[in-house]
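One chain of protein is taken out of this complex; the other chains stay put.
We just call them A, B and C in the order they show up, numbering each chain from 1.
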Amino acid sequence: MFGYMLRRALAVLPVMMLVALFVFLLLRLSPGDPAAIIAGDMATPAQLAQIRELMGLNQPLYLQFFIWLGDLLRGDLGVSLISHTPVAQMIADRIGPTLSIALLTMLISILLAIPMGILAAWRHRKLVDHLVMTFSVLGFSVPVFVTGYVFVLVFSLKLGWFPVQGFTPISAGLWPFLKTATLPALTLTTIYVALTARMTRANLLDVLGEDYIRTARAKGGSEMRVLFRHALKNAAVPILTVIGTGFALLIGGVVVTETVFNIPGIGRLTVDAILARDYPVIQAVILLTSFLYVLINLIIDLSYSLFDPRIRY
Amino acid sequence: MTEISKIGMEGAPLGRAPRISQLGTAAKVALAILVAILLLTAIAPWIAPHDPLLMDPLARLKGPSLAHPLGTDNFGRDLLSRIMIGGRLSLMIGVATACISVGLGLVLGLIAGFFRRADALIMRLMDALMAIPSILLAIALVALNGASVGSVIAAITLPEIPRVVRVVRAVILSAREEPYVEAAISLGSRTPLILFRHLLPNTLAPLIVQGTYILASAILAEAVLSFLGAGVSTETPTWGNIMAEGRMFFRIKPELILFPGLVLSLCILSVNLLGDAARDMLDPRLRKSAR
Amino acid sequence: MQFKSRSFDAAETAVEIKGLEIATVDAGGAKSVLHGIDLRIRKGETVCLVGESGSGKSVTSLAVMQLLPASLAVAAGAINLQGQNLLSLGPGQLRALRAAHVAMIFQEPMTALNPVLRVGDQIAEVLAIHTALSPGARRKRVLAILDQVHLPDVERVYRSYPHQLSGGQRQRIMIAMALVLEPVLLIADEPTTALDVTTQKQILTLIDELQQKFGTAVLFITHDMGVVAEIADTVHVMRHGQMIEHGAVRPLLSAPRQDYTRHLLAAVPSLAPRPARPPSHDILLRVAGLDKRYGPTGSKLVHAVKDVGFTLSRGRTLGIVGESGSGKSTLARCIMRLISPSAGRIELMGTDIAPLSPRALRPHRRKLQVVFQDPMRSLNPRWTIGDCLVEGPVNYGTPRAEALKEAARMIEIVGLPRDALHRYPHMFSGGQRQRIAIARAVMMKPDVLIADEAVSALDVSVQAQVLQLFDDLQAELGLGILFITHDLRVAAQICDDVLVMRHGEALEYGAAGQVLGAPEHDYTRALIEAAPGRGWDFRNFRPLPLRLQAGGLNER
Partner (left out) sequence: EVTVNSVMQSGLRILDPVITTTFITRYHGFMIYDTLIAQDAALEPRPQMADWTVSEDGRRYTFRLRDGLKFHDGAEVTSADVVSSIRRWGQKDAGGQVIFERTEALETPDARTIVWTLRRPMPSMLAILSKQSSLPLFIMPARVAATPADQAITDYTGSGPFKLVTSEFRPGVSVTYEKFADYQPRPEPADGLAGGKVVNVDRVKWINMPDIQTAVGAISSGEIDYIEQMPVDLLPLVEGDPNVIVENRANSEMQIMARMNFIHPPFDNPLIRQAALEAVSQAPVLAAIVGDERYYRTCGAVLGCDTPYGSEAESASLTEGSGLKKAKALLKDAGYDGTPVVFLAPTDNASLATQPVTVAQMLRNAGFTVELQSMDWQTLVSRRASQAAPRDGGWNMFVTNWMVIDIANPITNAMLNGNGSDAWFGWPNDAVIEALKANFTDTEALEDRRKIGAQIQSHALDNVLEIPLGQYTLPQARRATITEMIDAPTPVFWNLHKAE
């Protein structure tokens, strides 16, 4: 088990290296440079060139890459080209909102989606099933920002239940946090629930067709017992997998909800940084989100054995 | 005897071409909607009431009228015409993304699934690609290449490829263990024949499902990119940028978001439903257990 | 042959099925699956239900459990369990009845046990549902029943997951689970088909023993006539959803009234080895010192085949028998060069093909063809039969049109209509598909044909036809056949020579009459002794003359 964990953890390294290289190349080969935004509207070409020189943007690419990589390995993420704030600090400031909303979303989604999926699979081809499936497909078909706007209009402006925008960290208390985090999380939940409920249903349907479910029924257990004790645990691995890979989707969605609800999170930070060509920030954030993704999936991989004793490492 | 050339191309395993009559009601309705949308967008240039680019800023954000059945947008352009024409590009982006990512993913997946040596390399690359949040990758790519249709398609396509590769690889890995593949080897069939005629057709059903899913999510992704300011120019209307541009007016003139949103949702809904139905029809196992 | 001959006339009825009709409830209109079944089982009685595949045996048993799949529904009839009509009970009442009064053992013990729960807990669950025992008491009861089904080290078994147990052990768990509440009726749907003969024997004995102890009525579904002869009190024969004949076991086996029953019994191969055929000296295949280790998966290295050697001559059949996992398929795949052997020579008509590269191998491939166990999976479901048949010849340069002409001839030889060429595999029955697979192999005009469990998936009547086909083809084409099977009856019927494998080793190798008639090795002997119903000559509806009772003659 330990050996396997170690091997899996080590396998993360080449992937992260590739991500790093990829992101670096992607950015440095792109037009547009941060010197322009620093210089502002009235700068002359000569001033631009001077700023570029100062920022080290005129060095050969590979040199820039290795300098960055070296710094990275020493734990130095660099300094924003625009605001001169250390990138590590920027990320530390802004990871909280994103992570707490992402986790809240995952929580709500799992609490909603799994029962929904179970219900749909159990009442296969009945009304509930059709309702769940319709909802799932709908969840996919509406752009996140539209959902966000509608939620704001209804729950904040019309009903006044939640603030329109902003974010209060959980350290300021659970209730204030929930007041600001609920709407963004609910907005994201629509996609995530759609994905997870569908997957739960599909896998549960597979499992419900298995012989051991017939055995469980033959024992005279109630339907609840059959569904939860026998079926769900067997369907858990693929469902978990979807929850893990769905994390990438979540990050994508977070970028949009952060914009709509004005949440100072990582997603917005990245978009701003991309639009401003703030290379150190973009590189660090994408590397970080990729790392989170890999990490979450690693944890999920390792947790498989909790659900399925046949998987042993 | 022309069967051999036909099989594997038509994607109808077990020899039965899927028939419309086999579809469920929901899928039939979906098909009808999709065909209607396709038809309308196909002939849009001829039947659209106005030039979708023709501006009249002095008559902007007007409500529905006889001349402009859905009203006008913030440039005074006819919303109905824009939605009709916009469908062409949105669908084009969707279809192109689906085709390219499925095509490339198929090739890479086949290679990874069949040739052990290439497998590790390809899969590590794909893992890396998967790990980068796709929307961020897409924004970066669009910023990189400029906001042209081509770069939007590339940006949406790239993150989808690893998903396809994984599906194809998994199918190939399990299919190559099938006795009929061993039988083919015993019959002296060469690798290309086995790869393309025995293994490839197995990937069809999952790819159709994956393809429809990609198609739908590409249309959505395009909308989100426009929302974040990295979409195609307003000169080439798409459902996505019509909505993204209209979002400023969400509370003033919600039609700007609602109508394109409705068509988009209907379209995605239909594609998804059809994808599910196609899977049910193509996968004999699912057909039996009546998903 | 010792049949059961207890009388149940006085015994109380455990369950009675009357006029049971079951139909599909598809949108496309109802199709009747069972047409009026009558069946009565009395306490302590073992009723065997036999019949060809698809005749409705499983559906009948599921109806009694009231666990019919959603697409099937009872159209008429009654199922009375101790006076209660099951069909009129509500879901709650039915649940209370299951396990407590009727219990079931399913065919495949791996899939019938929940893979993610400990087996002890799975048994204890039955007690939790139906009794008010405390967890401690439940545990004690479970350990007791595990002991009763003769499982070793019950504490460990209690804590194990299904995949940590062998097939036989898992089936014992199923039996323990079914019997823990001492039900009135035990239904067993092909409980031993997945097990090898020795394990099967143990399970059958166990069921019998427990039945004696608890007085349970047993409904036993099987297609193995040997098993029927071994355990049945009463036999019911089904066909096309109807009960066509029933009666006490001995009269039914010795004097079947219905043609169909007669036909079914006649198809059961005899355990007596076939008469020896004249030897041939045209050696097609010579295998020597063949060794196969499966690469390091994890840290374990599987030594699947150890130093095996034999020769196969033109026109003769070499049987390879052995329990599951003994390396038979691995051996076949090495010879086919679907995998590379770790060591050894494989001389195919004088050339050693073991070290050849795939490219160098190609010209030799057509001399060597294979027919696999599962005919559905060995035919590409997306190809027409015509395409399947011509694939090989076209690969070797035969013009397509010519190959098709040959295919048309071949398809008739294997007893299928010509238009079969234009159809797809799923449009055929299992037996027909296997004929197609054979035709495909024969199309290549091979010298050696390997049949890996080629008839195990077929029911006896179909199996008999296919075996006949092998025989005919061999006579006509002079094939050397390497016939892999775990079924001694089949081996006896078709093989000239037999090689017995165990744990990858060749234990015994010699003429069939020699190996099966006078086995030298204890293992071979145990194998033969475990074959059920070996004292009965089904074909001739009479006990086997003592002389021919396999494994018995020389000693007795």
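Note that a contact is a pair of C-beta atoms (placed from the backbone, for glycine too) under 8 Å apart; a residue touches a chain by one contact, two chains touch by 3 or more.
In this text, all values refer to a predicted model and were calculated from it rather than measured experimentally.
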The chain left out of view makes contact with A, B
Considering the complete complex, of B:A48, B:A128, B:A143 or B:I156, the missing chain is touched by B:A143
From A:F140, A:F261 or A:Y293, the answer for touching the chain not displayed is A:F261
The listed residue (A:S80, A:S100, A:N234 or A:N297) that touches the chain absent from the view is A:S80
In the full complex, chain B touches the hidden chain through residues 53-58, 60-61, 74-76, 143, 146-148, 226, 228-235, 247-252
Where chain A meets the left-out chain, the residues are 31-33, 35-48, 50-51, 54, 80, 82-85, 90, 93-94, 149, 152, 156-157, 160, 163-166, 259-262, 264, 268-269, 272, 275-277
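Just so it is clear, only the chains that are shown with their structure count from here on.
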Of A-B and B-C, the pair joined by more C-beta contact pairs is A-B
Dist(centroid_CA(chain A), centroid_CA(chain C)) in Å evaluates to 50
Dist(centroid_CA(chain B), centroid_CA(chain C)) in Å evaluates to 47
Two or more other chains are touched by the chain A residues none
Expected list for chain C, residues touching two or more other chains, is none
Per the touch rule, the chain B residues reaching chain C in their complex are 1, 3-4, 7-8, 13-15, 178-180, 182-190, 193, 198, 201, 284, 290
Given the complex, residues on chain B that touch chain A span 26, 124-125, 127-137, 139-141, 143-146, 216-217, 220, 223-224, 227-229, 240, 243-244, 247, 250-251, 257, 261, 264-266, 268-269, 272-273, 289-291
In the complex, chain C touches chain A at residues 65, 67, 94-100, 103-104, 106, 108, 111-117, 125-126, 129-130, 161, 163, 174, 177
